[in-house]
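In this view, the complex is presented without one of its protein chains, the others remaining in place.
Labels A, B and C are assigned to the chains in the order they are written; within every chain, residues are numbered from 1.
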Amino acid sequence: MVKNMSYLGDLIYKPEKVEGEAAGKKETHTPKIRAPNKVKAGEPFTVEIEVGPHPNQAVHSIRYVQLFFKEEGRAFNPIHLATAILEPEYAEPKITFTVKVKKPGTLYALGYCNLHGLWESSAKIEVE
Amino acid sequence: MVKNMSYLGDLIYKPEKVEGEAAGKKETHTPKIRAPNKVKAGEPFTVEIEVGPHPNQAVHSIRYVQLFFKEEGRAFNPIHLATAILEPEYAEPKITFTVKVKKPGTLYALGYCNLHGLWESSAKIEVE
Amino acid sequence: MVKNMSYLGDLIYKPEKVEGEAAGKKETHTPKIRAPNKVKAGEPFTVEIEVGPHPNQAVHSIRYVQLFFKEEGRAFNPIHLATAILEPEYAEPKITFTVKVKKPGTLYALGYCNLHGLWESSAKIEVE
Partner (left out) sequence: MVKNMSYLGDLIYKPEKVEGEAAGKKETHTPKIRAPNKVKAGEPFTVEIEVGPHPNQAVHSIRYVQLFFKEEGRAFNPIHLATAILEPEYAEPKITFTVKVKKPGTLYALGYCNLHGLWESSAKIEVE
């Protein structure tokens, strides 16, 4: 399938939609998000992001991961929560951030592989 | 228009497509890219990214900008080139990176405003 | 005491040495490192860095934390392992990185508060 991907947002791989050569990279590049389903408004909770198993070499590694939040009802989204810059060979793509939100919404993890691009995933969060 | 934006890539504002409340933020949030139309393969050239005029306060600022490259013919895109983290009140969203590419393609700038989200723009680059 | 601190490295607060006004910020700004005393060469282990309790507001927060490693016997040190960029109000200064080292040495955590500067701490790591 030829697709004219003229926007950066369209270049981010979504595991449910990858086709062709990218499909074979889905297991090793889709960020896994480990977070509670329900949290308390304004109270810190942990979000673990893990990518892989993935090589960790200077020439091929997950260079960074980012965590965003789409807050329900907010006029503009997403909110950037945190970014981790990972030194190849030394830092594995497995990070736990501690964050807090005020309203329900969706967490997005974004991982970058220097050979295989940007990969996203998401997880819904309820707030009690 | 109600749109179910369930992917992070879809949340990035594209100036040609913004609607409703976001349309009023287009002038102040779309990254301007200043780069040559044509470069030499593997030779450094400068890319200036500027956002604004935009407020620069702790409570409202462009927190970071990123530069990516979609290389024609590469199996996976984009390539991350550089990221600038900007301290509110002190660093303006106007940065010049020095980069090099081997093949023609498209530069993408991505800017993040803590109140108004992610905004992208692009510029084509030929290689001689 | 008047001290002519003309190097950036000298400006980093070391909890054992802080004097004057900085002494009162020691408890709230010194990074706490939680890591094993002994690890296996090349096998991933977790390092938690926590700063605080510290305010988390747009006008006053821990903006980022970094993790470095001084490897015994390496000609040049330190090695940067990872950096976490924390969005004020949303991301708490409590992060767990997963890293690996080949030789014994010293982990260094560095935290940055936009009002109170750079603070470092360290922890020794043995390798079996």
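As a convention for this text, contacts are C-beta pairs under 8 Å (C-beta built on N, C-alpha and C of every residue); 3 or more make two chains touch, one makes a residue touch a chain.
Worth saying up front: this structure is predicted, and the values here are computed from it rather than measured.
Taking the full assembly into account, the omitted chain touches A, B, C.
Check A:Arg63, A:His80 or A:Lys94 against the missing chain and you find that the one touching it is A:Arg63.
Checked against the full complex, the candidates B:Thr83, B:Thr106 or B:Ser121 give a single residue touching the omitted chain, namely B:Thr83. Listed by residue number, the positions of chain B touching the unshown chain are 44, 48, 67, 69, 79-87, 90-92, 94-101. For chain C, the list of residues touching the undisplayed chain reads 5-12, 14, 21-22, 25, 63-64, 68, 70, 75-80, 83, 106, 108, 110, 112-118, 120, 122. Considering the complete assembly, chain A touches the hidden chain via residues 58-59, 63-64, 85, 87-88, 114.
We take it that only the chains that are shown with their structure count from here on.
Centre-to-centre spacing of chain B and chain C amounts to 31 Å, using the average Cα coordinate of each chain.
Chain A and chain C have CA centres that are 25 Å apart. Taking the mean of the C-alpha atoms as each chain's centre, chain A and chain B sit 19 Å apart. For chain B, residues that reach two or more other chains under the stated contact definition are 63-64, 114.
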